[in-house]
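Following: one structure in structure tokens, then a few remarks.
Every protein chain of the complex appears in place save one, which is left out.
Right, subunit A next:
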Amino acid sequence: MKIFLLPLITLILLVLQSVLTEVIPSTFLDGMLYIPHWPLVISIIVMIFYDREHSYVGLMNGLAFAILTDLTFTSILGVYLLGYGVSLYVIHLLKRVLHKNFLVSIVFVVLGVAIADLIIFGVYFLIGQVMIGFQEYLTTRLVPTLIVNVIGLLILYPLTKPMLTKWKYELEK
């Protein structure tokens, strides 16, 4: 039952991404903005390597931290909930089809973050919070965001995967 450590790890990631955003200068490259979605990334890893066919630990974790992100970092509730929820559910459906290895987890993170970020952009665009066009969004935000989150995966994967498989093994024993 060490899986209860998971919310703590996710909380630290959530806090870390906001503190790093403050400390590190916002634009390394001219006009490029990268948005870390590390709680989503770790939820995807949990989904692949811990969840069984009918358990939803990763999904619940992702949804809980989506609500927390909505509460603390944005003024509009429910947008992250929708984005993370849909993206994690798609991953949940897809993971039955594909093998569980490193390359697949990269594919899942790229896909999941892209779905979540596109939904968040779409909703903000509909309610008038965002004014930039789709083309500009693609080049200045989506691509750097995907790169940053894959980097996040590269750091998190070796740290969490052995732990999660061990927990899963202990659970099944």
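Throughout what follows, a contact is a pair of C-beta atoms (placed from the backbone, for glycine too) under 8 Å apart; a residue touches a chain by one contact, two chains touch by 3 or more; residues count from 1.
Going forward, contacts and distances are computed from a predicted model.
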{"item": "The complex's invisible chain, by UniProt name, from \"Peptidase, M54 family\", \"Cell shape-determining protein MreC\", \"Amino acid ABC transporter permease\" or \"MacB-like periplasmic core domain-containing protein\"", "value": "\"Cell shape-determining protein MreC\""}
{"item": "Residue, one of A:S18, A:T139 or A:T165, that touches the chain absent here", "value": "A:S18"}
{"item": "Touching the absent chain when the full complex is considered, from A:L5, A:L77 or A:V107", "value": "A:L77"}
{"item": "Residue numbers in subunit A that touch the chain omitted from display", "value": "11-12, 14-27, 33, 35-36, 68-69, 71-79, 81-82, 85, 93, 120, 123-124, 127, 129-132, 141"}
